[in-house]
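Up next, chain A:
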Amino acid sequence: MGKHVLLIEDEPNIIEAIRFILERDGWTVSTHSDGADAVDIVDREGPDIVILDVMLPNRSGYDILRDLRAAEGTAALPVLLLTAKGQSRDREMAETYGASRFMTKPFSNQEVLDSVRDLVAS
Partner candidate 1 sequence: MVPFDLLVAVCIGYVIFLFLVAFAAERRADAGRLGWLRSPLVYTLSLSVYCTAWTFYGAVGYAARSGLEFMTIYLGPTIVFVGWWWLLRKLVRIGRAQRITSIADLISSRYGKSNLLAVIVTLLAVVGTTPYIALQLQSVTLSFNVFSAAAVEGWQVPDRTATAFWVAAGLTVFTIVFGTRNLDANERHHGVVTAIAVEAVVKLVALLSVGIFVVWGVAGGAGDILDRIDASPIAEWQGGGGRWAPLIFLSAAAVLTLPRMFQVTVVENSDERHLATASWAFPLYLFLMSLFVLPIAVVGLSTLPAGENPDLYVLTLPLAFDREGLAMLAFLGGFSSATSMVIVAAIAVSTMVSNHIVMPLWLRLRTGGASFSGDVRTVVLRARRFSIAGILLLGYTYYSFTGGTEALAAIGLISFAGLAQVLPSLLGGIFWRGATLKGAAAGLVAGFGLWAYTLFLPSFEGTWLMPAAVLAEGPFGIGLLRPRALLGLDTGDPLVHAMIWSLGVNTLLFVGISLVSFPSPMERLQGAQFVNVFQHSSGPGGWVGGSAAAEDLSVMAQRILGPRQAQALFQEAARAQGKEGNLPDPTPDFIDWLERELSGSVGAAAAHAMVGQITGGAAVSVEDLLAVADETAQIMEYSSRLEAKSRELSETAAQLREANDKLTEISIQKDAFLSQISHELRTPMSSIRAFSEILRDSRELGPAQFQRYASIIHDESLRLTRLLDDLLDLSVLENGQVTLHEEPGNLAEILDGAVTATASMATERPLAIRRERSAENVAIYTDCDRLRQVFINLIGNARKYCDAAAPELRIVVRTTADRIEVDFEDNGSGIPEKQQSIIFEKFARLSDQSAAGSAGLGLAICREIMRNLGGSIAYLDAGSGTTFRLTLPRRHVRHAA
Partner candidate 2 sequence: MRAAQRRALFLERRSYRRRRLQDAALILPVMAAVLFVMPLVGLGTGPGETGSTRAAGLYFFGVWFLLILAAALLARRLRGVRPTED
């Protein structure tokens, strides 16, 4: 397969866990942990899917998502949004900003894997 996943997340242990899960399934995983230049990284790397944490240093995941959706090249890019806050308002925000899917931490590994597969396949 070799499809490319870009993981934007600042928690090293979570990065390691997700990388392990996805690489074992045959995905190429690159990571980034700063919100400030996340949009540029997405443009440069051109991943098949982005896994985006909401609570990032310097810039919120929602802002990054809004920019991605506003740009032509990434308007339809599958984005899986991760948040640790898990309040209902966060789900609404995710829908408003155009997340392809929304997951609350702590997540199940299988669920992450299934979501990534679904989003890329469709």
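A word on the picks: all candidates are chains of the complex that A comes from, given by their letters.
Keep this in mind: a residue touches a chain if its C-beta (ideal position, glycine included) is under 8 Å from a C-beta of that chain, and two chains touch if they have at least 3 such contacts; residues count from 1.
A quick note: this is a predicted structure, and the numbers were derived from the prediction, not measured.
Put simply, of 1 or 2, the chain that touches chain A in this complex is 1.
Considering their complex, residues 10-14, 16-18, 20-21, 24, 55-57, 84-87, 104-110 of chain A touch candidate 1.
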